[in-house]
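Yeah, one chain of the complex is gone here, protein chain that is, but the others are all in their spots.
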């Protein structure tokens, strides 16, 4: 059973990825991330002094502001903000800068499916660009479940509409090259398999969800390779400029 | 799917025609109240304290179809912008649920009731016992069945007592409506829409002091006197019920 996709994509093939950092000059860190036609711009400001009310001042506070392409923000955007905030909170080291606030502004440039995962990837790259201390990187992937029970990855907007259900999954990047030596005691293999964030829509059986997880994990390896490579190459560019 | 974006214009279907005759005719003294009560008879009152666990004190009140929850928080830190004050502050808020009224509302805050609740309670609370801090009194009208404000006020004073805020006395509130030549106590929603005038008294019965008196509409002096007598009498009876509710809660917690 095969599914026809645009540009002859196979079910588990991702759209072309691109990532560039330091795209905005006034922000402390920024990145743009695109998957096919979906493109998101993320800017990081901070850490600034003080936390908001009802936040724990013993930790750093993360604030996410979602800017849709057009119109005002509604419940959907509020949910995205909350998911992004909780996801980023769990990958940042919050105890290093207590009683500070880091703002992440996410601007949607174009939405052609898998918007939330694109935003998470962009925000993650922007945090690296701003030099915010992080435990590890995170990569997000969108898995779709077609009527026939087939799993396809990274859907376009048109494909999203035809799907029975989908799952947005966020996995940690392997820690080997990102974290300082001290914390490399986390064993690499199983850690990449743990879910940081999972959001699902539509009905599916538990087995189908587990299948999505498995496919998502496989694809996240490719994604994290890409993320690391693009961050590293730009890093060497930056240092050569500075020199 | 939930309606998003352009909200469709919707309406509540109403009965075909208002067949109900105007029950409150001017000259007729013999009409019955829709719920069969006597003119000077209040609805059965039900109070319960400790309705909301996460609040410092709370109370639930049910008078017929009027159902109200009041939570009290504090005394706690005043807003940062507030100036120093050597007496405590009282902050009140009254809001309605969207399904409180027969036609679906917006569920917004009721500014007028909020400030009236504040005025009615302020005189009864010993504000000097919690300097620099604020006590928040938040009320939510779950269902509006008439005489909402007096029920909110009585319920709020019970919630304050539950929170252990020092007061001179409980505050009981009762309203009277004037319909033609008749005075009816504790009016329901339907009666309130037909009323010519209304009077609300909130008082501290054991001190025989009025904390708030609100009169609207047309009143003759004689009627006004009669209505005040009625209200004060009902307030002292209501306060007895409130007191017994508190005693019950206290004895239950001792056991």
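Read from first to last, the chains carry the letters A and B; within each, the first residue is number 1.
Please note the rule applied: a residue touches a chain if its C-beta (ideal position, glycine included) is under 8 Å from a C-beta of that chain, and two chains touch if they have at least 3 such contacts.
Operating definition for what follows: contacts and distances are computed from a predicted model.
S.K.: So one subunit is absent here. Using its UniProt record, which name fits best from "DNA replication complex GINS protein PSF2", "Ribosomal RNA-processing protein 43", "Actin-related protein 4" or "Centromere protein L"?
M.R.: The chain we cannot see is, by its UniProt record, "Ribosomal RNA-processing protein 43".
S.K.: Taking the whole complex into account, name the chains on display that the unshown chain touches.
M.R.: Every shown chain touched by the left-out chain: A, B.
S.K.: Among the options A:20, A:89 or A:110, which residue touches the chain absent from this view?
M.R.: For the chain that is not drawn, the touching residue is A:89.
S.K.: In the full complex, which of A:6, A:58, A:79 or A:147 touches the chain missing from this view?
M.R.: Touches the omitted chain: A:79.
S.K.: Thinking of the whole complex, not just what is shown, which of A:108, A:122, A:137 or A:213 touches the missing chain?
M.R.: Final answer for the missing-chain contact: A:213.
S.K.: If the missing chain were put back, which residues of subunit A would it touch?
M.R.: Listed in rising order, the touching residues are 54, 74-76, 78-79, 82-83, 85-90, 165, 167, 170, 172, 190-191, 193-206, 208-210, 213.
S.K.: List the subunit B residues touching the unshown chain?
M.R.: Counting over the whole complex, subunit B touches the hidden chain at residues 1-3, 8-16, 19, 51-55, 58, 65, 67, 69-71, 73, 76, 93, 95, 97-102, 104, 107, 109, 136, 138-140, 142-144.
We take it that only the chains that are shown with their structure count from here on.
S.K.: What whole-number Å value describes the gap between the mean CA coordinates of subunit A and subunit B?
M.R.: From the centre of subunit A to the centre of subunit B is 51 Å.
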